[in-house]
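Apart from one protein chain that is not included, each protein chain of the complex appears where it belongs.
On to subunit A.
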Amino acid sequence: MLEFLKQPWAWYVAGPLIGLTVPALLIIGNKSFGISSSLRHICASCMPAGIPFFKYNWKKEAWNLIFVLGILLGGAIAITILSNPAPIEINPKLATELAGYGITDYSNLVPAEIMNWKSLFTLKGFLLMVLGGFLVGFGTRYAGGCTSGHAIMGLSNLQLPSLIATICFMIGGFIMANLILPYILSL
């Protein structure tokens, strides 16, 4: 059983499990699935700075912070007891492209050669980790949600604004990955 669980899980196993988070959160406490709001609650709890957007009773949303803490712990559990030693298998075309940027290490979930503490202080590392993170935090809140709140929860509830947001996520991603990221990776 454990050996079976250690293999990478197929999309048709993982997708429905992720989708089941939607009814699970609704049924156990009337909570709408969404992860990026945790970032807002962290701002509201640690540094509200008198900004109206952060003036609300974040303690009522503490469940969301506990949920993301669970995600972090889940990551740790999966990597320690359910870890698959084989490197991730990716499309050979992508492997060829990435090799051109010196990325050949597939043993981690993040590319170890470009995302590490040392590279953080290079221009490339700064753009990948600091700028990238900033865009994620700024963009998700501006859009009012991320992949979980819009793409999964919003589309599940047949919300048109969520469809628009999801389409824009994808357009942004396609532009970045194909047209801009290659320049950043070549730095």
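As a convention for this text, contacts are C-beta pairs under 8 Å (C-beta built on N, C-alpha and C of every residue); 3 or more make two chains touch, one makes a residue touch a chain; residues count from 1.
Rule of thumb we're sticking to: contacts and distances are computed from a predicted model.
Undergrad: Look at the options "Transporter", "OB-fold domain-containing protein", "3-oxoacid CoA-transferase subunit A" or "Glutathione transport system permease protein GsiC" and return the one that UniProt uses as the protein name of the missing chain.
TA: Its UniProt record gives the name "Transporter".
Undergrad: From the listed residues A:123, A:170 or A:187, report the one that touches the chain absent from this view.
TA: Checking the options A:123, A:170 or A:187, the one contacting the hidden chain is A:170.
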